[in-house]
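What you see is the complex with one protein chain gone and the rest in place.
Presenting chain A:
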Amino acid sequence: MSIVTVQLGQCGNQIGYEVFNAICNDFHSTHGLCSKKENESYQEACKERFFSEEKTGVPVARAVLVDMEPKVISQTLSIAARSGHWRYDHQSHFCQKQGSGNNWANGYSVHGPRYRDVIMNLVQKEAEKCDRLSGFFTVMSMAGGTGSGMGAFVTQCLRDAFPTSFILNQVIWPYGTGEVIVQNYNSVLTLSHLYQSADALLVHENDAIHKICAQLMNIKKISFRDVNQVIAHQLGSVFQPTYSSEGASQYSRSPLGDLMESLVPHPEFKMLGLRNIPQMSENSLTYSTFTWPGLIKHLRQMLIANAKMEEGIDWQVRPPLPGHPVPPKASPNKALHFNTSIANLVVLRGKDVQSVDLGGFRDPALYTSWLNPQEAFKIWKTPRAFNKYEKSASLVSNSQFLLKLMDNIVGKAWNMFASKAYVHQYTKFGIEEEDFLDCFTTLEQAQTGVGPFVPLKMSY
């Protein structure tokens, strides 16, 4: 089955490009370290997922590019075409002349409705090119105006137009400071809307990825391109083909469906985080060897100690002893030590994956009381190595990891909202104070895990 990627805004388009590029590089990788037959079926599955065949033989990405200003899209189209290995469909993009100006309201209430038909037409055409459509993968940042505002709007349109398809939103969490001043407003508005229309949100934090670039990749002068390439590598490590069940004879046909089934057991909890190991510069990779038990041990500790990378993990954090469960709804204001999971998915690629012991992830102490490890933990595997890594493990988890980040962003936005700063910029485009309040309410609920059907009493 195929996935249609929708790239929105500057960030979405730049990352979308890197994702296709990473997938294509992996596709052509000579480091597959597996049988020819294995490699062929891997490539077959990869192609079906992400590329459509062309007469010219150059694979064409199954993607729709959307931005409100032209510079990024024209740049993205041309560098993809220059690669010679793949390209975008030259009909499958939409841009305007004037960006959304970091204003979520402009993207959501003005540009979204104005260009809905054109954009949804492009999406429809792209979807029709797929023999079977698994769903949509949207890539966007929360900080700006087009990715966030248009992204939220387009996601709703996708939900309406394709009620049975899966929608996974890749959301880029902005740097804590320095990108866009109104980023906390834009993030609150984006998250609360996506929360209602997406099946799951996959979150990458710029700050965490930036650290990976500095500490693991050893990059001195880090550019957005470096950050985006790490994100793309992580995404590729999950979305390239795998066997999604024990003893499966063919590669999973429904990557998005399998992902949702594994990781989103309850519609109230759908924020997913992604970690991978190992991750290092190509130079160091040449001189490194890894053992599966070592990698898995690190990955598990990264999960429970909520570390984004293998360096600087707090090894003191332990799961609670049986009989003394940590309340899963721990107050976000207290320091969170142990990161409780709702569900986890481990993706293993490369040498000897069959022999890997993942018992550590089956410990009931890792999970909430309402889901047992048999349901909460899934494994995908393939002996095909990924992107020059002889062994690589990725973990997608639905856990408490976002609570603190979310609390932070909601807190800052609320603080600004209390002084009414910048609100006039949004009312200009039809987003009123009440709309802000609704969004704050949705996110405060999401954090406490209170369902929308529980009667509410608000005070502020």
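Couple of notes before you dig in:
As a convention for this text, a residue touches a chain if its C-beta (ideal position, glycine included) is under 8 Å from a C-beta of that chain, and two chains touch if they have at least 3 such contacts; residues count from 1.
By our rule, contacts and distances are computed from a predicted model.
Only one chain is not pictured, and the protein name UniProt records for it, out of "small monomeric GTPase", "Exosome complex component RRP41 homolog", "Glycoprotease 2" or "Tubulin epsilon chain", is "Tubulin epsilon chain". Looking at A:His28, A:Arg114 or A:Arg225, the residue that reaches the missing chain in the full complex is A:Arg225. Looking at chain A, the residues touching the absent chain are 10, 14, 69-75, 77-78, 90, 93, 95, 97-103, 145, 175-182, 210, 213-214, 219-225, 227, 410-412, 414-416, 418-422, 424-425, 437, 440-441, 444-445, 448, 450, 454-460.
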